[in-house]
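In this view, the complex is presented without one of its protein chains, the others remaining in place.
After this line comes subunit A, so read on.
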Amino acid sequence: MSTVTSLEQSTLFRFATAGSVDDGKSTLVGRLLHDSKAILADTLDAVTRTSADRGFGGENGSTQKIDLALLTDGLRAEREQGITIDVAYRYFATDRRSFILADCPGHIQYTKNTVTGASTADAVVVLIDARKGVLEQTRRHLSVLRLLRVPNVIVAVNKIDLVAFSEDIFRTIETDVKAVAASIGLNDVVVIPVSALEGDNVVERSAHTPWYTGPSLLDLLETLPTTDELERGLEPFRFPVQLVVRPQGALAPELFTADDGGASFRDYRAYAGQVASGSVSVGDAITVLPSGRTATIAGIDFAGRSLERAVAPQSVSLRLSEEIDIARGDVIAASGTFGEVSQDVYAELCWLSTKPLREGSKVLIKHGSKTVQGLIRAVTGKLDLESFAYEAASGLDLNDIGTAQIRLASPLPIETYALHRRTGAFLVIDPQDGNTLAAGLVKDHPGDHEDERYTI
């Protein structure tokens, strides 16, 4: 548990877990919450009572004797069936960091859940059962994480106690993991031997694994860099405009009481949004996309304060030196850092709906703060997550990942996801019922793949 004095410096770290119930994922999450003292007494009492009802030992309230999975299963059906259905969010804090944990179930709709959890994660912990080693599902999970560019990937080899804390078994699995990671281009995967049930190497380094010299899981989570820390200095400034702030008559009441009766805000006009990447300072030259008009940053406002500079992911309002036509959906970018807007997108789609994707479908594309119509011109391939190679396809079903060419009704300032996490991501939405169909990752320019299936 954190202390008050440390709180002012604490930063936020988002991570997700991936794995199935059989790998002990819920137990690991329960252990992490329990050992970091994030589980309060009344919650623990309730879990202890339910565990006892279900025949768990419960003597002396020892944690080995309670069903740690009960700490994370939230819905009635989950508890009744002993499964996890949906991504659950958990919160705990140490002296160094506040953590947001997206607990992603692995066995049903694993792509949907892993993609969802990984899209905002600074790190993902993938679980492997030490008795089983690297499975097909491990490979699939790592492939999805590679695709989404999760900055930190940790593989926890769980149930190490059930293989007698064997270094040989751990090293074999570690070698297998690194080989799979290398084959799909995933670098710097950290592999840790843990026992979620017994607590080895979860919060504290374990005496049972003297051959393991690395950090405990929590040590890692406390020290790994966040996505913003890694990328803030590397990416150019991008700012999707959410709203034009032009209060005119509808000024905040306290500003009327100022000496001038609010006159100084009568012509106030600013563009509200969240810095998607990079940073911006007063005096910077900017270009508005897609119009290409240019201006200079005259001021950066945040709730009555004037800032000299704003960085991702701050929510601010920008004032410009020139009055130019800007609306919601436009992107303000540092001048000279953007190529051309495009009406054609070639993208990776993680299909998250039971409604299949077919060529010729009309969809909605939400990119930044703009939603436009799109036409699926062609599905050009489906990713085989085992081989990480593409096979021919003409459609995508739930949990498939594939590539498609999309024609947009109006141009968007898209960039490749491989270089630009925020401006390279979009949602595919069903125009009929409004549901989210897919997560889209801009691959590279469609010109490189122009009608490749039709020109033969």
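FYI, contacts are C-beta pairs under 8 Å (C-beta built on N, C-alpha and C of every residue); 3 or more make two chains touch, one makes a residue touch a chain; residues count from 1.
Assume contacts and distances are computed from a predicted model.
Per the UniProt record, the absent chain's protein name among "Starch-binding associating with outer membrane", "Xanthine dehydrogenase", "Sulfate adenylyltransferase subunit 2" or "Branched-chain amino acid transport system permease protein" is "Sulfate adenylyltransferase subunit 2".
The omitted chain makes contact with just one of the residues A:Gly133, A:Gly214, A:Pro236 or A:Gly395: A:Pro236. Contact with the chain not shown here comes from a single listed residue; of A:Ser342, A:Ser361 or A:Thr380, that residue is A:Ser342. The hidden chain makes contact, of the residues A:Leu12, A:Ala285, A:Ala298 or A:Ala389, with A:Leu12.
When the whole complex is considered, the residue among A:Leu135, A:Leu162 or A:Leu255 that touches the unshown chain is A:Leu255. Among A:Leu32, A:Leu68 or A:Ala93, the one in contact with the hidden chain is A:Ala93. Residues touching the missing chain, restricted to subunit A, are 1-4, 7-12, 40-43, 46, 50, 73-77, 79, 85-91, 93, 97-98, 100, 112-113, 115-116, 119-120, 228-229, 232-237, 242-243, 245-247, 250-255, 265, 268, 272-274, 278-279, 301-304, 311, 313-315, 317, 328, 334, 337-340, 342, 352, 364, 366-369, 414-416, 419-422, 425-427, 429, 433-436, 439, 444-448 (touch as defined at the top).
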